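Every protein chain except one is present and positioned as in the full complex.
Each chain gets a letter, A and B, in the order it is written, and its residues are counted from 1.
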Amino acid sequence: MDTSAVLFYVISVFLVLSSLMVVFLRNVVHCALALVVALFLIAVLFVMLHAPMVGVLQVLVYAGAIMVLFLFVIMFLNPTASEPRRKLWWIFGSVAALLLAGGLAALLSNGEAPANPVAATEMFGSPEMLGKSLFTDFVLPFEIASVLLLVAIIGAVVLARREP
Amino acid sequence: MIVDIAIVALKAFLVLFMVLNLAGILGWVERKGSALIQDRIGANRASVLGFAGMGLVNTLIADPLKFLTKEDFIPPQGDKLLHTLAPCMALFTALVTFAVIPFGDVLVLGDRVINLQVANLNIGILYVFAMGSLGVYGIVIGAWASNNKFSLLGGVRGSAQMISYEVAMGLSVIGVLMVFGTLELQEIARGQGTLIRDMLPESAHFLKSTVGWLPAWGIFLQPLAFLLFFTAAVAETKRIPFDLPEGESELVAGYHVEYSGGKFLMFFAGEFAEIVTAAGLVTTLFFGGWQVPYLMRDGFHFPWGETLLLPQLAVTVLQVAAFTLKVIFFCWLQILLRWSVPRFRYDQVMRLGWKMLLPLALLNVIVTAIVIIFLQ
Partner (left out) sequence: MVPLDHYLILAAVIFAIGVIGVLVRRNLIVVLMSIELMLNAVNLTFIAFSRHLGSMQGQVIVFFVMAVAAAEAVIGLAIVISVFRHRQTLDPQEMQLLKW
C-alpha cells in the first residue's frame, strides 16, 4: 500500500469522526468547528484527487467564509436553551441513516475490478483548465451563478434587516 | 526520495527559522523604534551581567520568560478547549502562509537544482488567501471562548474587518496576475527579471525610450495595485491604523483581553509573523521578490551593454540577501506606520474597505485589461 492510499484511509477516518461530531455534539460552536475540520479534510481529499483549484476554493469559500458566517450567526443569536433530546428519535434516525448508507454502499460498489483511471496530464485540475472550461463550455451557468449570488446578497440583506 | 524529503524539510525549517526570528526581532524594533519616534528611551532596565544591549535583553529574553512563566488563566465560564485552541490557529495560519513565498531563484548543487521555495504549488497565491481566510477563526474563537462582552465585541469587529479586506486584497492582486499571466509566486518573481522594454511590443518607441531600461517590477507596472494591496494587508494584520479590534484605549485589549502568559505570546507572535508575511507578499508581488536589478543567473547584465559574470553561488547568495533586505524594509515600514498615524474609527474602516478599496481594485483590473489589449 503506497503512501497515498494510507493517507486516504487516515483522512477518511478523521473525516467520518468529525462528521459524527457535527451531528452529535451538544454545543453548537463545537459542531461548527467540527464542520470546519471536516471541510478542510475534504479539501485535502480534493487535492489528492488532482483537483487542487477546487480544493483551495473549498478552503477559501466554504471553510473560510461560509463557516465564518455560521459562527457569526451562532455568536449573534447566542442560543442558551439546550435542545430536548429523545432517545427514540435518535435511534430511529440512526437506523434510517444506516439503512441509507448500506443501500448506497451496496449500489455503488460493483464487484468487477475498477477500471484504470484515465492518465491525467499535469494540467488536469489546474487553474488554467478550470478557467478554460468555465469560460468556454460553461460560460452561461457562470453568468447565471453570478446573478444568483447577487440575488442571495440582496435577499439576505432584506430578510435580516431590523424593522425600522 | 529520502533526499527530496530532507531537502524540503530543510527549506521549511529555514523559512520557519527566519520568520520566527524576524518576528522576535520586530518586537524589539517596535519597542526601541517607538521609543525613538516618541523621543523617549524605552525599555532598557533588564540586563545580563551589566549588558543591557539597547533593550535587546529586555525584549528578547526577559519578556518571553515573563510570558511563559505566568499563570495560565482560563475564564471560569469560558470554553476551555476553544480558549487554548484559538491562539494556536492564529499562529499556525500566519506561519504556514510562508510556504509559497520564494526566497531565492535556484540553488545548484552538483546536478541537483533546488527551487528556493518550500512548496511550488500551481495555485500559488490562492493558497495565501486560503490561509488568510482561515486566520479569521483564531480571532472569532478566541473572542467567543473568553466569555466576555468586550472581547466578543472586539472579536466580531476584527473578523468582520478581516473578511472585508480579504476581498479587497484578492481583487487588487488580479492586476498583477493579469500582467504576469500566472498564479505561481516563483513565476511572478522570475517574470520581474525582464526589462520593461522586452515586454513592450515593437511599436511602443516612446515608452521604450523613457522607461524601457527599468526592470519589470510590479511597482512600475501596477502602482495603484501596490497601494491597495499594502493597505489591505496592513488591515488584515489588524495593526494601527486599523487596530480597533484590539483598541488599546477603547476596548481594553479587544479579543485578547482574557489571555495571559504563553497564549498571549502566541497571539503576539502571530501578529508579528503576519507582518513578516505581508512584507514577504508585497516584495514578491511588487518589488521583484529576490530579484536584484539586472542580475541574471550568470551575472549582471546592465542595460547599457556591460556584463559582469559571477559564479552561481554568489548569485544565489545575492538574491537571498536582496529578498531578506526587502522584507526587513517593509516590516520596518509597517512599524513606522503604526507609530505615525492615529487609528481609524470602525465605520471608517468598513467604508474604506468596501466603498473605496473595492471599486478602485475593480477599476485597476479594467484599466489593466485595456492597456494589455492595447499593447498587443
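Simple rule for what comes next: a residue touches a chain if its C-beta (ideal position, glycine included) is under 8 Å from a C-beta of that chain, and two chains touch if they have at least 3 such contacts.
This is a predicted model, so every value here is computed, not measured.
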item: Omitted chain - touching chains that are shown; value: A
item: Positions on chain A contacted by the hidden chain, ascending; value: 2, 4-5, 8, 12, 15-16, 19-20, 22-23, 28, 31-32, 35, 38-39, 42, 45-46, 49-51, 53-54, 57-58, 61-62, 65-66, 69-70, 73-74, 76-77, 79, 81, 83-85, 89-90, 92-94, 96-98, 100-101, 104-105, 108-110, 114-115, 117-120, 124-125, 129-130, 133-134, 137-138, 141, 145, 148-149, 151-153, 155-156, 159-160, 162
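Please note the rule applied: only the chains that are shown with their structure count from here on.
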item: Residues of chain A that touch chain B when the two form their complex; value: 27, 29-30, 33, 36, 52-53, 56-57, 59-60, 63-65, 68, 71-72, 75, 126-127
item: Parts of chain B lying in touch with chain A, wherever the complex brings them together; value: 79, 81-82, 121-123, 126-127, 129-130, 132-134, 136-137, 140-141, 143-144, 152, 156, 159, 163, 183
